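A single protein chain has been omitted from the complex, and every remaining protein chain is retained in its original position.
To keep things simple, chains are lettered A and B as they appear, and every chain counts its residues starting from 1.
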Amino acid sequence: MAKKIVVDPIPRIEGHLRIEAKVNDANVIEDAYSTGTMWRGIEVILKDRDPRDAWAFAERICGVCTTVHALASVRCVEDALGIQIPTNARIIRNLMEATQTTQDHLVHFYHLHALDWVDVVSALKADPKQASEIAQSISPWPKSSVGYFKDLQARLVSFVESGQLGIFANGYWGHPAYKLPPEVNLIAVAHYLEALDFQKEIVKIQTIFGGKNPHPNYLVGGMACAIDINSDTAINIERLNMVKQIIDQTQTFIDQVYIPDLLAIAGYYKGWLHGGGLGNYMSYGDFPETNVNDFKSLLWPRGVILNKDLSTVIDVDPRDPNQIKEEISHSWYTYSNGSDKGLHPWQGETKPNYTGPKPPFDFLDTDKQYSWLKTPRWKDHAVEVGPLARVLVAYAKGDPMIKDTVGLVLGKLGVGPEALFSTLGRTAARGIECKQTAGFMGHFYDQLIANIKTGDFKTFNSDRWEPSSWPKECKGFGYTEAPRGALGHWIRIKNEKIDEYQIVVPSTWNASPRDGKGNSGAYESALKGTPMADPTKPLEIIRTIHSFDPCLACASH
Amino acid sequence: MPTTQTFAEVFESRGISRRDFLKFCSFTSVSLGLAPSMLPKVVEAMEKKPRLPVIWLHGLECTCCTESFIRSSHPMTADLVLNMISLDYDETLNAAAGHQLEEIRKKIMKDYNGKYILAVEGNIPTKDNGVYCMIGGESFLNIVKETAAGAAAVIAWGACASFGCVQNAHPNPTGAVPVSEIIKDKPIVKVPGCPPIAEVMTGVITHFHTFGTLPELDRLGRPKAFYGTRIHDKCYRRAFYDAGMFVHAFDEESTRKGWCLYKMGCKGPTTYNSCSKIQWNAGTSFPIGSGHPCIGCSEPGFWDKGPFYTRLAEVSFLGTDTTADKIGVVAVGAAAAGAAAHAAVTAVKKQKAGNDEKK
Partner (left out) sequence: MSRIIEEIYVWRLPVRLYHWINALCIVVLSTTGMYIAWPLMSAPVGEAALHHSMALWRYFHYVVAFIFIGNFLYRMYYALLVNDQYARFGGFRPWSPEWWGVPFKEQVASYLFLREDEPNYVGHNPVAALAHFVFIFCGSVFMIVTGLAMYGENNPGGFTETWFGWALPLLGGSYGLRYAHHLVAWIFPFYVIVHLYAVFRHDIVDRTSVTSSIITGFKHKVEDEASV
């Protein structure tokens, strides 16, 4: 008889996620239900506001992927109003987004995901000398002396002996699903701390152009940061030098710390290839080199892959009312014209309607409505979005850079491309993409310099700033590839105010509850069939769930 | 109860000399902006106190307060979390999951009854039994009440927990409220901002740890050390404000010259925060420093004071959106029209009265 286990709260994610899983007598997960347990109503709150303010509200959907909602928002307003942004603004936005991707992936790997693979307590038993040797064999990173690891271990011991374990208390330490030798655990703990320290440097690029991070400032029509290489109060050479230095350091950190760690850790887990899930992948693409509607210019290509078939990439058009629809058959919402049909976001509605049990409760009624997330579907298919989807779309489209990096990683691990369709594949894809994006940062920096050199300081297009210049009614779509995947904002503007605003978020795609036909989304599918060593310590569940890098504040908004 | 280590012990076991320890103490006092005479107090505090247990709850929020917190450069977050406080419960960082995680919260509440700090990030939804935020099958509303009961003090992180942030903007569909509307019997330190500056957040915690008291608060419950004056009072563009040199549009010459953003809707004159002083991300810049007007993100209700790019907010009045000036102009116009009409009637009446008399 299958029993139901509940993991709630799921830690080391953004927002509030609950997993209910049916586990059979052999401790294999038979079925799983993913629930977003919070809703804030940002789409409702956005109504009737000035569209030029929308980015700030939308950005507050999430502080972890801060930036991306602001970007999608200004893009959808600009799309509705027909605004072309200046070249500098496009490059700066690309650079800020690439900054977000690298920082977010780095934090995810070390601070949100690593503890699913790394046993901190085991690091106490490590031999610092051996750890140093391993570290030096995999990377030229200078902080890898015996003394360094010895000191770190001593700190760790004193921390553990203090009896106050803080965030490390009650982890699944010693769980049989942990496979790393103590020395690799020690290296990972060292880099957990170093990455915590370093990630705060990367985001300074957003601070330079957007004034702060988290939640840098955007502007409909361009960017507010003025450029003038002969002014002491605008973006000048000092600011640009700082950007350049951060880019260089970021590339070094990713090349010398993140990627070697990823490969070292993955090497011990390549036998654990569960969690593949749907096999359908979607990317809207991003990083436009001309303008957002010139899809050929996107550095990250767009498309859909179905059933792991890498030979065909299908076109995706988020404006097409027949492609993307949000269903609510298992969500706590209603639609005015019947809750059984999906709606394209331009026709979308957000009306909460909680039908679950009154808290406190033990279980949800997963046959009925059980989540604050809606259920987006592409041509009725559940699809996975995120780094793995992007890497696969680029790989299938023959992107030479991605082909190289993927080949390199698979080669080093000694596995075939089919290994990508797994929890580990998702985690590896994020690393591959992080390295690629850090490369983009340098590319965007060079572009910015080249453009400024031509004497172009323009960062803002004021043509449609005044609401009196807007059409009485219009609609727009803005997209971006957020760290967690394809993000779309759909807006309708009427009489200078937001009439309707609909947001479909990467984590909504991945964490969605079942659709009307009973088909699962990416999280639920990925958990099915996973064997568990000890269902009272569901390490395998959080490991696979974390491989998606859940963001539930995003997902339900 | 587990054995707890003091700061000095932590330092000692790490093989750090007394001299370095004192250096660290003086660095901390400097970064807190304290007079040198306070140093012995800092040293004493660090020598005697076990690490302060902190339970950090997440409600209706975007987690960017946590994100900001981990950007702290002095003290560095790792140092704070490993050596100064004991961050025992924080969903975003904890290793433990599910009921193992909830056990930690219960244990700290029991073992450190009356001694732990409750930090709250996010709003508390109050509508419909709190179903808009549920954790472990319980409503966040109940969790906050339960956890606050044994707390020594409450820290309200960010605009959300302090005043109510984006989700409590009109029409507030979830009935979201700040902590102070639920917890009435505990001292609450409000650390507003969307998010607050990292060093402000860690400064508030280290203040409590170091001096054993809450920082002095202003009338709105904010620490004076960080919210004592307005952005405008210490803005580097203030000279342009006083001179009347204003930016009139984004990306014009005045923008590149860094003139004052007042006419672009800058809320610096009405916003208490440290942005123009400490700045963001280890002093890299701040919104105005990068050309965008302040939107007042640390002030109560700032979301409903838009449009952001104008000085005067639109307010709802008799079912339409309007501004103070539109109301004023209409009222004055009405007074003038009324007077004119009244004069006309008076004249007609007088005329009539005159005619009657002549008859």
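Throughout what follows, contacts are C-beta pairs under 8 Å (C-beta built on N, C-alpha and C of every residue); 3 or more make two chains touch, one makes a residue touch a chain.
Since the model is a prediction, treat every value here as computed from it, not as a measurement.
Although it is not drawn here, the omitted chain touches the following shown chains in the complete assembly: B.
Screening B:K110, B:K145 or B:H342 against the full complex identifies B:H342 as the residue touching the chain left out. Check B:F140, B:W259 or B:W280 against the missing chain and you find that the one touching it is B:W259.
In the complete assembly, the contact with the undisplayed chain comes from B:Y272, out of B:Y272, B:F286 or B:Y309.
Annotation for chain B: contacts to the undisplayed chain at residues 218-220, 224, 228-230, 233, 239-246, 254, 259, 262-263, 267, 269-272, 296, 299-302, 305, 311-313, 315, 324-325, 327-329, 331-332, 335-336, 338-339, 342-343, 345-346, 349-350, 353, 357.
As a working rule, only the chains that are shown with their structure count from here on.
Measuring from the averaged C-alpha position of chain A to that of chain B gives a distance of 27 Å. Against chain A, the residues of chain B that register as touching in their complex are 2-5, 10, 13-15, 50-51, 53, 58-68, 70-73, 76-78, 81-82, 85-88, 90-98, 100-104, 128-140, 142, 165-167, 169-174, 176, 194-195, 198, 249-251, 255-258, 275, 280-282, 284-292, 295, 297, 303, 306-309, 321. Within the complex formed with chain B, the chain A residues making contact are 6-16, 18, 37-42, 44-45, 48-50, 52-53, 56-57, 60-64, 66, 107, 111, 115, 120, 151, 154-155, 158-159, 161-172, 193, 196-197, 199-200, 203-204, 207-217, 219, 221-228, 231-234, 242, 352, 354, 356, 358-362, 372, 457-460, 462, 465, 537-538, 542, 553.
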